[in-house]
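A single protein chain has been omitted; all remaining protein chains appear in their positions.
By letter and in written order, the chains are A, B, C, D and E; residue numbering begins at 1 in each of them.
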Amino acid sequence: MPWEELLSGLLHFTPGQGLMMLIGGVLIYLAINKGAEPVLLLPIGLGIILANIPLSGMHEEGGIFWLLKKAGLETEVFPLFIFIGIGAMIDFGSLLERPYTVLLGAAAQFGIFGTMLLAIVVGFPLNEAAAIGIIGSADGPTSIYVASILAPSRLGAVAVAAYSYMALVPIIQPPIMRLLTTKAERKIRMPTATTSVSRTTRIMFPIVAVVVTGLLVPKATPLIGMLMFGNLLRESGVVTRLAHTAENELVNIVTILLGITVGSTMTAATFLRADTILIFVLGIVAFSLGTATGVVFGKVMCYLSGRRVNPLIGAAGISAFPMSARVVQKVGLQADPHNHLLMHAVGANTAGQIASVVAGGALLALMAGIL
Amino acid sequence: MPWEELLSGLLHFTPGQGLMMLIGGVLIYLAINKGAEPVLLLPIGLGIILANIPLSGMHEEGGIFWLLKKAGLETEVFPLFIFIGIGAMIDFGSLLERPYTVLLGAAAQFGIFGTMLLAIVVGFPLNEAAAIGIIGSADGPTSIYVASILAPSRLGAVAVAAYSYMALVPIIQPPIMRLLTTKAERKIRMPTATTSVSRTTRIMFPIVAVVVTGLLVPKATPLIGMLMFGNLLRESGVVTRLAHTAENELVNIVTILLGITVGSTMTAATFLRADTILIFVLGIVAFSLGTATGVVFGKVMCYLSGRRVNPLIGAAGISAFPMSARVVQKVGLQADPHNHLLMHAVGANTAGQIASVVAGGALLALMAGIL
Amino acid sequence: MPWEELLSGLLHFTPGQGLMMLIGGVLIYLAINKGAEPVLLLPIGLGIILANIPLSGMHEEGGIFWLLKKAGLETEVFPLFIFIGIGAMIDFGSLLERPYTVLLGAAAQFGIFGTMLLAIVVGFPLNEAAAIGIIGSADGPTSIYVASILAPSRLGAVAVAAYSYMALVPIIQPPIMRLLTTKAERKIRMPTATTSVSRTTRIMFPIVAVVVTGLLVPKATPLIGMLMFGNLLRESGVVTRLAHTAENELVNIVTILLGITVGSTMTAATFLRADTILIFVLGIVAFSLGTATGVVFGKVMCYLSGRRVNPLIGAAGISAFPMSARVVQKVGLQADPHNHLLMHAVGANTAGQIASVVAGGALLALMAGIL
Amino acid sequence: MYLSLVPLTASLQIAPLSQDLSRGLFVTWAGMAVVFSVLVVLTLMMLALGRIFRPGPDEE
Amino acid sequence: MYLSLVPLTASLQIAPLSQDLSRGLFVTWAGMAVVFSVLVVLTLMMLALGRIFRPGPDEE
Partner (left out) sequence: MYLSLVPLTASLQIAPLSQDLSRGLFVTWAGMAVVFSVLVVLTLMMLALGRIFRPGPDEE
């Protein structure tokens, strides 16, 4: 009977779907009222609500969510296009003025691998453990890229955890930073850069980064390639109309679609599993571990440099661009109201962006060899 | 002989194709010189001309029109993306201040079903009759969405009728409105709203609309979901760059492609049938019937409310956003130069937008049960 | 061993790939430091570098370059969408004021066919010879469109040659122009147009151009259709938001993707062949030959018109819009500092744009008949 | 018994009512019922929302 | 009769003309003919348009 067909939506509605809608509503609430990464969490939230309406047909072959997932996520087009835009937004100047900060970005990536180990210990299969670890990249598109290759069914949880904790960086990081440093360390002042960077260096950097990273970690080439493509558009200075479109319309259009598509993967069936909570717990671990290893490596550099490096800036190595750099600045100012660490932290921060991509590529390559 | 190949275009040109080109030219003329929905009718017009050039190969597998149709119309991506942009444009404030106007939007949808019945009577098969009825939704993307599912070969006629009559609303509606109301009724003044709507209500509305409509009419979820997604981007206030892109670049790019693609489906073979004229006749019936039932329902509300509702605003329930609301204002002013009905009509107008989507979803669900 | 997998990129790196990266670097250098068509050559340059990183997987099924090539080049979507934008940018007013300049655009297309003959003589198979000839269209999207149909493996070389020589037009053209004209001829002044063109004519022109070209050369319909679609959006004056988006965001987004995709086709295996150098040599021949026949035809018109046409403007017939018109103006001023040929040259220039498309369509049709 | 029912049934159906038309009539009443049901629920939700989330003093 | 035609035909074809080159020559003349035909028609149309739709007094 057609009439039943019309009411069948209500009849097929499950408590699980109701719970998922509530979760979607909470994300929308956090996005709007707490300013938590609204650009992604708001579309994800509504995507979750839409995805849990029974019999909408949107997930079936030909449906809009099936299509967006197939065309944008499975192809990796969405995260890669967003990386073009992010590259066009990022100024690597702070990093180029302080090349040593690169190492802090490297150290903080232990958050990825350490969390992966923990996820294995608590029982996740290897591929899912790696996808959970990537939350520690503290970078949205990298997380989505890696998770959708290694463990598509976990994509929603991983993406939501990554974006949520990026918004929570001002709460997660400071206690760890204070725990691992002495007040004297936090007071260390760092000189403002005396060397400036030539335009040629800025233009050469994205090209060199692509070649070095690509040759050493081929699987990282798509991510680093698109990121540095955007950056080359920016730094070249001769294609401002392309750079402007990349960091605005292109990234906006893709973000609108990416958010709702990621949300649409979070159906009750895939998301409401006991171990999803574990993923969120491990996600906090990932951010904390990355922060900790960044700071500890900062302490090592502090010691080796004769206390010329403030270890706090290591916390910015997790990326979470640009929030964690601001957190470093704030914690530094609390120890010494005249200590401005921002530009150093931004160096570590952009290094963390690159290091996350390298770590993601390494993870994919090593997993491809194992699985 | 290759030479023949070059002249073969002219040799294969049929009078039907010439007639179609003329029709395309007329649409372009109306769009430019009469301001008739140029954003759609101009691209449709040129699309028709292009589609009727023989041997261009654009409709064959791999051709650009084949591709756009497959990627944009058959997937419903074009109307759905446009709905994101429309949602980001619409202010539901007038509706939220006057929830009762929702019912006028519901009543006016009889234009859809009544016309469908008439189309059955004059001999159209059920699926085509429903596609013809949807012209009465007085909404472009809804018409395209429903028609391309139920009767793809009638898509061109339905879309052109829908957009043309939307442009003709100022001519079609007033006589019907005056015929069905007394001058005393048309003079009824309505108070300006005293209640204002909180930001929270504006934010909650798109979410509630998605859940209610989706659960009750699952097949309407894609349309209402994208419409309300755009509206949530708008009302949240925290993702202005996404909302701005949705209502500008996204909607413009898709409109450019949608128009020419709809036009490209109108080849002589599919369009030049005697019953195509019937579709255009039935299209006027649809708009008229919707207007009439809206006004009649307005009279009922007028009576029940003790003459506190001016029945004219029922005419705005057909949607045809925002033209029909302006028509109501104008006819009201003719009866009483100090009677400003605009905001009430806009309420009914936006209600009609939602009601059209619901009606479209209901139509699809009921047809899926029958066919 | 997974570890080997990580180093395998370096191990698989070949000298050929290194050479290709160098070529990519040179293109980037030319784009940035010499201002050589940076909008295309910069993305192409980085695309080449990325394409020659071994084991990145970007060319394999599902990889981003495989996908962009399949979705944007093989479908011809990229060049066609760019043509919508170009159409929205071009003002055909100068041409409409001087219809006779159309013939100069026609004459200059001999660069295409003459070069094709030469390419056959030096041993290229017919399809590749035609693709090489199309460099003489001096138009990027036309070259990409035709080459990707006739000889996809030569697309990179053809596209790079076309864009590079467009940037070199101020160096390639003047000697040929001076060689073929006497100083007296170069001094011929041409009257500023006395007739102005009505808005109706401007609107009718794209429609007429589509119908005439489409009926006579069906295979040119997609290109001329999209070009004139953009122009109609522009000239209609009633859809400024669409025209604005077409010539800005649409064209920018597609250009970003087109450039990197064209670059990605240039792997060492396809590009590093001895005859690739021949393609670049033939490309210069194409531009020179087109310039020469344009100027010679200008001389014929000069003679027939009783020295009322300055033969220099024939050089602008190759298109290379708008550089070659500026070259004509400059060479004219060198002969007579008060002789302003710009608007006449722009007429021939836009005629060359149309003629290139017609020639491309004719080439495709004749080849389809032969191959 | 059986025979007497046939003309009765037939008389209830308007004679020339095609199968398509009867289906169309069904779709019409069902469709309009759905449209009104959904929009009435929406109205109630809107009224409830308006009550629960009143505008603050600074929102007007 | 037949025999005498062969050398005639052969002499009309320039001896070392490969099949590809003769095809190329055909494409060249056909292509240029098409380009000129189309653009001449376009010119005529433009002239006609200019005559029919003269600019109004306010358009200059």
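By definition in this document, contacts are C-beta pairs under 8 Å (C-beta built on N, C-alpha and C of every residue); 3 or more make two chains touch, one makes a residue touch a chain.
Only a predicted model underlies this, so the values are computations on that prediction, with no experimental measurement involved.
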>> For a quick check of understanding: of A:Pro38, A:Gly105 or A:Gly156, which residue touches the chain that isn't displayed?
In response: A:Gly105
> Which residue among A:Leu41, A:Ala131, A:Ala316 or A:Ala359 touches the omitted chain?
Replying inline: A:Ala359
> Which residue from A:Ile171, A:Leu304 or A:Ile370 sits in contact with the chain not drawn here?
Replying inline: A:Ile370
> Who touches the missing chain here, A:Ile120, A:Leu272, A:Val300 or A:Leu333?
Replying inline: A:Ile120
>> Which parts of chain A face the unshown chain closely enough to count as touching?
In response: 95-96, 99-100, 102-103, 105-106, 109-110, 112-114, 116-117, 120-121, 125-126, 129-130, 195-201, 204-205, 208-209, 212-213, 216-217, 351, 354-355, 358-359, 362-363, 366-367, 370
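The rule is simple: only the chains that are shown with their structure count from here on.
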>> Let me check something: if the centre of a chain is the mean of its CA atoms, which chain is farthest from chain C?
In response: D
> Most remote chain relative to chain E, going by C-alpha centroids?
Replying inline: D
> How many angstrom between the C-alpha centroids of chain E and chain D?
Replying inline: 67
> Using the average of all C-alpha atoms in each chain as its centre, how far is it in Å between chain A and chain E?
Replying inline: 60
>> Report the inter-centroid distance (CA atoms only) between chain C and chain E in whole Å.
In response: 22
>> Quick check on chain A: which residues sit in contact with 2+ other chains?
In response: 2, 6, 249
> Do you know which chain D residues sit against two or more other chains?
Replying inline: 26-27, 30, 34
